[in-house]
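Some notes on the structure that comes next.
One protein chain is absent from this view; the other protein chains keep their places.
Right after this comes chain A.
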Amino acid sequence: MSSLAARVQDVFDEPGCAKNGSKSEAERKNGCTKQLQPGSAAGGCAFDGAKVALQPFTDVAHLVHGPIACEGNSWDNRGAASSGSSLWRTSFTTDLSETDIVFGGEKRLCKAIKEIIDKCDPPAIFVYQTCIPAMIGDDINAVCKAASQRFAKPVIPINSPGFVGSKNLGNKLAGEALLDYVIGTQEPDYTTPYDVNLIGEYNLSGELWQVKPLLDELGVRILSCISGDGKYREVASSHRARAAMLVCSKSMINVARKMEQRYGIPFFEGSFYGIQDSSESLRQLARLLVERGAPTDLLERTEAVIAREEAWAWAAIKPYKPRFEGKKALLITGGVKSWSVVAALQEAGLELIGTSVKKSTRKDKERIKDLMGHDAHMIEDMTPREMYKMLKEAKADIMLSGGKSQFVALKAAMPWLDINQERCHAYMGYVGMVKLVEEIDKSLSSPMWEQLRRPAPWQALPKAMEQMQSPVAAIACDPALAETARRARKICVCNTVDLGTIEDAIYAHDLRSVAAVREHTNAVGGCCQRRIEGILVSEPSAMRQAGE
C-alpha cells in the first residue's frame, strides 16, 4: 500500500491547482481533502470518484473487485450518454464472499477477467480496487499485469479503494491510472491541426452534444473526451492532440497538467456552462490551436460563430425578462457553476440572493463579486435546516442545486431545479443555457405551487364552522325561513311597510300602479316609489307560485 500512499501524496501536491498553490507548506502536506467527520459526513468515497470519472468510457468493461455493496448498490446510476457501445452500462463485479476474504480474491479476479473477455471481448478492462481486497492484500496491479499478458488485452488497474479519501481524490487517482497505463499507448489513425482533448467532461444527459455541433462547424475535432462518450482507443491515442480544455476543473487537473508536461499539449480551464463562458472557451480553444500551428482564420471563424450564437441566445432569453421580474433565486452548487450560471440568470432578469462558494477558488469568488456586486451573498456552508427555513419563509422563489438538497426545497413547497450531475436535462453551451431558463420558467410559473400552499380543508375548518353557525347559514338551509326573511325587507322606510305586506296587497287586489298600492297599504310611495315599481313588474315569489 505504500505506493498507493505515495501516489495519494503526489496527487495532493498539485501545482496546477490554484487552491493548492495558495496554501502553506504544512497545509499542503495535509492534502486537499478535509478530515472526514464521522457522523456528519456526506459524499462518496475514492472508489466512487474513480468509477464516476471513468465509467463514461463506453466500450470498456468496468470490473469492480469487491463485495456486492460497492457495485451492486451503485451500478447504472448515472445519466452519461453514449453514441455507440452500451457495454459501460453492464455491471461486472467479483462479489467477494467470506471464503474469498479468507483465502484471497486474486484467483477469482483473474477468472472474472477471463469470463469477461470470453463473453464480451471489450477493447480493454478497467479493474477497480475496493477497501476489502485492499485490506486483505489482493495485489490487483500484479493480477492486471499478468492478465494483460495472458489475454493480450489492456487490463488496467484503478487503484482507488474507498477508504483512502473522498470522491474528488478518486477522480484524480483515476486520472493517474489513465496517465500510467492508457494515454500514449496507441496512435490515432490520422491527426489534424484541429485536434483537441476535453478533460473532465462526462457527457451527462448527452450535454456534450449541445456543444459538439459548434466545434464540428469550426472544424475542431474532439480527438478524445475524458471521459464522456469516450472510447478506449481515443484516450489511448489522446497524446497526439494539439490542445486541451479542462472542463470540470477540480476533477482531473492532474491529467491536463501531466499531459502538458509529457506531451506538450497546452490546456486551459474553461466551462460550457453560461453564455459568456461558452464564448470564452471557444475563443481560448481557437487561440491555443492557432498557437500550435492551426491556420489563423480559425480565430475569425470562431468569432463569427460566437457572435451569431450569443445574439441568438440573448434574444431567446429576453422574452423571459418580464416573466422573471422580481423573482429571487438561490444557487447552491460548486466551483465554476457558482458564477458561470449567474450571468445568464441575471440576464433573464432573476435576482440572485445567494450562491454557494464552498468548493470555489479565490478566483471563482472574485468573479462572483464582479457579477453580483459587493453585497453578493456568498454562502460558505448552509445546513439543510437553514436552506429549508430560507425557502419556507419565501426569501427565495426558486432553488437551483444538486440532487442532495432537492427535498429541502420540495418539502418547503418551493420550486427547485437540478443543475448537478443527476439532472435529466442538458444545460451546456448556448442552447443549454436557454434550456435552463426555459426550465426555470416552467417551474416558476407552474400553477401547482399555489395549490400546494393553500391551507388544507381542516385548517380552513374553524372558519367554516363559524359560518355554519351564523343566521345567514340557517336561512340558506330553510326555504320557509328564507321567505320570511325576504318578506321582512323594509320597502317604505318612512311608515315601516315591509315587502310581504305590499306583495299581499298587490296579489289580493290585483294592483297595477304605485298609486293603487298607496291606497291599499300604509306605504308613502315617495322615496320608495322606485322600489314599489320594481315589485309591480317582478314575478310572484316561488313560494307564492308553489302555494297556487
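Keep in mind that, in the parts below, a contact is a pair of C-beta atoms (placed from the backbone, for glycine too) under 8 Å apart; a residue touches a chain by one contact, two chains touch by 3 or more; residues count from 1.
In this section, contacts and distances are computed from a predicted model.
Missing from the rendering is one chain, named in UniProt as "Nitrogenase iron-molybdenum cofactor biosynthesis protein NifN" (options: "asparagine synthase (glutamine-hydrolyzing)", "ABC transporter permease", "Glycine cleavage system H protein" or "Nitrogenase iron-molybdenum cofactor biosynthesis protein NifN").
Checked against the hidden chain, the listed residues A:Gly43, A:Pro319 or A:Gly534 yield one contact partner: A:Gly43. Summary of contacts with the chain left out: across A:Leu63, A:Val182 or A:Val514, the touching residue is A:Leu63.
Although one chain is not displayed, chain A still touches it through residues 1, 36-48, 63, 66-77, 86, 89-98, 100-101, 108-109, 111-116, 119, 131-132, 134-136, 161-166, 384-385, 388-389, 403, 406-408, 411-413.
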